[in-house]
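Input: a single structure, listed below in structure tokens.
Complex shown without one protein chain; remaining protein chains in place.
Each chain gets a letter, A, B and C, in the order it is written, and its residues are counted from 1.
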């Protein structure tokens, strides 16, 4: 059994995973082999997690290359809902584009786009109830658009201006909107995931019927918080949907650095006895179907679901990095699962509910909407031009200001 | 798809898992359904983790009820090795018994037994090379016996006496023995698991051929450290064996509180693309076979393995608790997988290499050995009767004593 | 009124709040059926139901995070960290999340949770069952830190903490759980029943956060202490026969600066006592504050008596613990300065 010679026969070596292609190489996405749309079966919502293990290695897809919605995961949405989804995605994209430019113009300090990933938060928001609580990372801004949160207020936050609901205290894009079922975004990765589980436990404790829905990046799944979220969700059967947005990158690190070369992120669920779903994240209908499945499961007291959304981060991580320094410049365009906006647009056209002309008009409309909001926000002021009263720096540290903060405020002379 | 009525149709409720039986109830271990010995297949050491997923839901067993070694996992050890294993287990048990009594007599502050779990560390130590590094919890003392660490030195540690190798700084049972491939035990649960991975990465980095072997309790798998260990081991293919000792209890919490009601602990491996093994932890031969399999894999650069050892904590958590306050008093005796010592003894008798008489003699021999060591240690002194020089309190905080510690030492007058 | 030990008073505080407010719930490692390794939650699950007091996975970070989520929902979770020494895995969730949630969301979400944890040494717990990490929390804006020294305060302060709308770190001096330990470890420990603060009302009351108590009035020197060290300071004053004014801080943040300043201005001398390691301990803050506020009245250097800057060593429990003799020596030095 134990071979005494073996010990000296091999010497170990340290393996550091690397992506298939770096700047200068041609993009290589040959490992992305999506199954045809419609192929992956849809288990009953009451299926046992154990029986669903294989779902971690499949890919839920509804929209085929021809733009048709096929297979058991098709949520069979009406055209109005589909157009609503398209609008939210376009609005998100227009908003992202404008705010990115505003940052480049020095009107704020920082911005983060969600380009290419808009289907995930959009479809999730439409599949959930409005009062379900979302615990997101910084790349699910589309949820706010889907829930009709005022654009101007988002911009005020980005500009840290006098009307900023966060009172100038958070970096741009760290929204908080309790009335819109949107939990305060943290700068610390993954912390929201176990918090969402706690919120869901509270909802169950109060015999409420609201559920929690949380999002975390592929990279951030490595944090201990992810494990604790899965453990607590599993142990207490918390009514929560845990979404891993696998957009292939974590700043400059490809998903292999988070373990994605070894198995899928959906597979993590298996280790906790939680049902896994793995979804084409650029397929609006597939995401909707998956979230609706998980939401029904959660709401009927059957506990948590882990969903991996397979997608691609088309832009840089944020305004602070240049992705062509660490990946082939054409990789985004080569992404085999296409663009979520284009795919939903095509589908609507195929079913006769949309046209290129209407699409152009909608693009114009949302650009106008963003522009109008931007004017309004900029009239209040961009970063440094307008801001809340300095004395607010000392407020909300505690509910009531203790003496030492009062004294510090006086020392500053505000 | 989305049923507007559903939302109000159900209200959630919070589920808190509970064990089948509490004090006053009859012990109920009906969920423990071990497959017959020999049934679980043995994959090739180079099998892919993906193909091995089902191993997480099986149970590697070699010793059948008749005491025969059967099936593909039988490591086919010679009688000498088997007797050595038996001796180490008996020695461990004798040591535990005596030190437990010493604590009860006030000769030290604290003690922790490993009764019922001795096969796991013992077989592991015998299946590993002597210079493989073990990162253990407080319940793998048998490794030290298996590696011929001096009993007296262990007792000196337990007594915090003048000869304590830890210089009176650690609570009892927190051994450290680098020369014996035994990493310093921490009081903080699970921290050793990612450290073991780091050690294994270093070994690979240095093109060494030593591997790391780490142990963590079922309860402690919930710590973030466990997740990080699995992630790093998976990403860097670290030559490490990660052992979860599922002894059903974490102080007063049954393993369902750590997620054990939902799936197996071995299943955690699947989410990281790490091969899982699930082993009858009370079967010396099964544990040996599994560790040898994983060691060969690690040593030949094929990376980590996660092994769940299914066993039972027969005694209280430590000298600080009384288990009959939270579980039926007869539960330990009802454990369906028996006692590891009895099972190995039976096997040795069945193969004609042992007898009741020899067993009794061995029991006496190890008791004597423990007694002799105890006398020697007690001659040096028990807790409070003897200890290192007080000035050692200020040493080893840093390699060199900085001024402030020098001054504090002076202030104390030592 | 009943006579209670500190652990009984804490148990009673939680019992009271579970009965009073359906939004209060308790969880932590071993706190459910078993009632906690120190029995703080003994009987609460049985009395109030399994969803009101239950066991948690061994995951301090998850425990804090779940409590934050619950608090954000609107509950008032009370969590137990089994030993303060094991709080660090949860440190990020406490510091980055609970402490800043109100601030970062401008009050949109808040985290009114109470984190209880036994702390301090004196039980031969070695380096991982003896720590006093309070300074790691007093440095963090947004947290309140509370440490009681007797049964009456323990109950009243814990109730205030649970009702407080901010996150409260509530450290319980485990050495005081069952008796009034005053640092004379060779002598038998005084039972709580011999002490007036063991008279604890059965029902609801509170002791406000942010208010110190004067444990002993005196003229010669001010001693600032909390937790077990209050009793050690009293024993030291008696031992050294010094007319010390012993202030029991009770709440570290927000601190009752007025009581402190009034006392030091009166005595002109100050000794700060804690069990935590000295460097960057909370005593440093107290010393800095006292000299800032009372510089012109100070007649001697402010002394700090604290745990040594080493881990808490198993075999040297009483050399490490800043007992009455060390405190008495500091009092004497301060008076002679």
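Operating definition for what follows: a contact is a pair of C-beta atoms (placed from the backbone, for glycine too) under 8 Å apart; a residue touches a chain by one contact, two chains touch by 3 or more.
Fair warning: this is a prediction, and the values are worked out from it, not measured in the lab.
From the options C:57, C:89 or C:148, the residue with contact to the chain not on display is C:89. Contact with the chain that does not appear here is found for just one residue of B:201, B:285 or B:366, B:201. Across B:111, B:159, B:232 or B:249, the single residue that touches the chain missing here is B:232. Among C:111, C:136, C:161 or C:260, only C:136 touches the chain that is left out of the view. Considering the whole complex, the residue from A:250, A:269, A:337 or A:373 that touches the absent chain is A:250. Annotation for subunit C: contacts to the undisplayed chain at residues 61, 85, 88-89, 91-92, 95-96, 100, 103-104, 127-128, 135-136, 138-142, 253, 276-277, 279-285, 287-288, 291-292, 295, 298, 300-304, 309-311, 337.
For subunit B, the list of residues touching the undisplayed chain reads 133, 135, 165-167, 169-170, 174, 176-178, 183-184, 186-188, 191, 193-203, 205-206, 212, 224-225, 227-229, 231-232, 235, 396-399, 402-404.
Panel shows subunit A; residues 14, 16, 18, 22, 109-110, 160, 164, 167-172, 174, 186-190, 219-220, 222-225, 250-253, 257-259, 320-321, 325-326, 383, 387-388, 390, 393-394, 397, 404-405, 408, 412, 414 of it touch the chain omitted from the view.
Following the convention adopted for this analysis, only the chains that are shown with their structure count from here on.
Distance between subunit B and subunit C, defined via averaged C-alpha coordinates, is recorded as 35 Å. Subunit A has residues 201, 203, 205, 224-225, 227-228, 231, 235 in contact with two or more other chains.
Multi-chain contact residues of subunit C (touching two or more other chains) are listed as 51, 56-57, 59, 61-62, 89.
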